[in-house]
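Written below as structure tokens is the structure these notes are about.
Note that one protein chain is taken out, while the other chains of the complex remain in position.
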Amino acid sequence: MRLYTRTGDKGKTSIIGGRVEKDDIRVEAYGTVDEVNCFVGQAVTQLDPSIFQDVLEDLEKIQHELFDCGGDLANVKKSRELKLTKDSIEYLEKKIDELIVEAPELERFILPGGAPAAASIHIARTVTRRAERLVVSLLKADPEVSETALHFLNRLSDYFFALARVINYRLNLKDVEYVRSGRVFREGKRKGEK
Amino acid sequence: MRLYTRTGDKGKTSIIGGRVEKDDIRVEAYGTVDEVNCFVGQAVTQLDPSIFQDVLEDLEKIQHELFDCGGDLANVKKSRELKLTKDSIEYLEKKIDELIVEAPELERFILPGGAPAAASIHIARTVTRRAERLVVSLLKADPEVSETALHFLNRLSDYFFALARVINYRLNLKDVEYVRSGRVFREGKRKGEK
Partner (left out) sequence: MRLYTRTGDKGKTSIIGGRVEKDDIRVEAYGTVDEVNCFVGQAVTQLDPSIFQDVLEDLEKIQHELFDCGGDLANVKKSRELKLTKDSIEYLEKKIDELIVEAPELERFILPGGAPAAASIHIARTVTRRAERLVVSLLKADPEVSETALHFLNRLSDYFFALARVINYRLNLKDVEYVRSGRVFREGKRKGEK
């Protein structure tokens, strides 16, 4: 296989159905989704399968979906058939609700950290939020970009938050609350709920 | 608790005292401060309390202060009472001076790495500098933003540099000097000193 092609040496690169500058906001966006994927890969190496089999299965599913997401963002063909669907979002929402119930109640911000895998998932959380911000910018430049990608990344960072807490909980590690936090986490209706 | 609220699905989000686009430079800045916090969380998992009790205490203090810092950046209320004060900066300066004395003299750049915790702290150092650059941009957009936040991040990256060296020193690991480095670290007056 010929990994390096030297075709990108002038600062341009190919996407699915076109060619753009390497510093195009689109490349920035799916490049950051790739970065997220790597931190998930790091967390996976730190999770004991005998305690986290369910989590490991979900993280692998998510790694595939991050590729779906990146592929959709890289696609500018006339008829873009999306790889990432609303099912992935609904799955994440279901999982978030389950994880939230498993970990102890929370009212205040917590310091990111705890177990090594929890620390990695917190990193993935913030890199996901960086990716989300870039997709918001990309959507302004090209309104045809998949909104599903945006919603997926948004839920994913909440999933990572809930997951980091459960990792620490299963390992008997107490999250440290931010001392000067207000009571920021509250019950309340969700948009789309009655 | 209802973690996900779906209120951010159109690309806007709430800050303290307002509502902005998710790719606003302000959100970028405190989102990156959150990212710094996560790498500190990672380093904490790698430090042996029997050797680094003092460091662990300082890192926890810093994690709380990174929340203070992020909160101040997220705050656009008319009367912004700052959470982060000059005391935090003076504390960092004192600690830097102590750490510099503990580690061996240095004249040249060193390769980031060594012990796992030192590697993580070097990562935190560069992410902190990324956050600092974003706060510089934010200050141009909104001159009312806390300069203390900027100074805090600046000192923090120097603190992390000094700390990474001490971590390696206490663990008997020699930092590798960059072979083609000039003699870049020099004595000299500080601004504000006589």
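Letters A and B mark the chains as written, and numbering starts fresh at 1 in each.
Heads up, the rule we're going with is that a contact is a pair of C-beta atoms (placed from the backbone, for glycine too) under 8 Å apart; a residue touches a chain by one contact, two chains touch by 3 or more.
For clarity, every value in this text was computed on a predicted model and none was experimentally measured.
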item: Hidden partner interface residues of subunit A, rising order; value: 1-9, 11, 21-23, 27-28, 31-32, 34-35, 37-42, 44-46, 60, 63-64, 67-68, 71, 83
item: Positions on subunit B where the hidden chain makes contact; value: 93, 96, 100, 105-106, 109, 111-116, 119-120, 122-123, 125-127, 129-130, 132-134, 136-137, 139-140, 147, 150-151, 154-155, 158, 161-162, 176, 178-181, 185-192
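The criterion applied here is as follows: only the chains that are shown with their structure count from here on.
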item: Turn needed to bring subunit A onto subunit B - CA fit, degrees, nearest 5; value: 120
